[in-house]
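Note that one protein chain of the assembly has been removed; the remaining protein chains are unaltered in position.
Right, chain A next:
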């Protein structure tokens, strides 16, 4: 048993901490700062800051240096994710590109794609969206109907995508499109890399129940994409998508633990302020959630260990998703119990509840996106336990 990081990894932590402490303005940590900005201002600020961070060498932590990455270890990536949370660093504006598209391009992209996609993404010159889900294709992704028809050197694309993160800020979108007319299920699909700045593409914000608009809808109306802008082979898009989604395994349970543990401590502070921390029912519920969060931390150490040992994690990503998403949702349900009849208020005894309320609303989404809990349970039951389909 060795729960420490290597000297080189700890050295990396120090360097990163120093850079973050020198480059995150104190003003950004002021409560209400980000809320006081327009969506456009906030996105622009984060976009530029993240570019500077990348130029300083704190991006693509595990990517090979030939792609502008740092060539670091899985431990460094885990440290990076945790330190970003601890420093209140702005969240990435290019999450789908960095987590999913880049490693896929490194694995199966052409040389030209590697050159054109990865560098500009690291510098946030291109913000990438993911075009997978459709109104009729959610958990059943293979039911997608967005179609691409070959026309000379282009595909002409028509259809609609939904739940698109950063839709209104996106420059390009990696999109699953049915390129063989009349094909069924996972056959005849291609992953097209579509420029969003063209008349045939219309991105609209989708207002969520929280009031925020992290997601959007993207409409394709005779949008054009050069036939060379396919990732992987034409009609082999399902295979490309499965490879791409497999990179979710890199998701860091340690940073999620760090984030949720902070939320737990904030909720505990509210409970104390309201004198609710003495209620044995509340205490039991909080402890139950904390137990799950501690398990998440240990699970993250297990995943990191397996990754460092070069083991294939198989379908364990489904367990990771279930553990973090259900635990964080449970945490925010306890917050409801702490507040009782005041649960919906925006302010209580000069305590601004709006950031809490936003988190509580967001917690309803985490068991849906990225594979709903029900889908993850099916995967776990069938692929891990071997129960019949």
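By our rule, a contact is a pair of C-beta atoms (placed from the backbone, for glycine too) under 8 Å apart; a residue touches a chain by one contact, two chains touch by 3 or more; residues count from 1.
Definition applied: contacts and distances are computed from a predicted model.
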Among "ABC transporter ATP-binding protein", "Anti-sigma regulatory factor", "Acyl-CoA dehydrogenase, N-terminal domain" or "sn-glycerol-3-phosphate transport system permease protein UgpE", the UniProt name of the subunit that does not appear here: "Acyl-CoA dehydrogenase, N-terminal domain"
Residue touching the undisplayed chain, where the options are A:152, A:182, A:199 or A:280: A:280
Contact partner of the left-out chain, one of A:295, A:313, A:343 or A:358: A:295
Contact residue for the chain not shown (choose from A:137, A:322 or A:343): A:322
Candidate in contact with the missing chain, chosen from A:128, A:264 or A:335: A:264
Footprint left on chain A by the chain that the document does not show: 1-5, 75, 78, 264-265, 268, 271-272, 277, 280, 283-284, 286-288, 290-292, 294-296, 298-299, 301-302, 304-306, 308-309, 319, 322-323, 374, 376-378, 380-382, 384-389
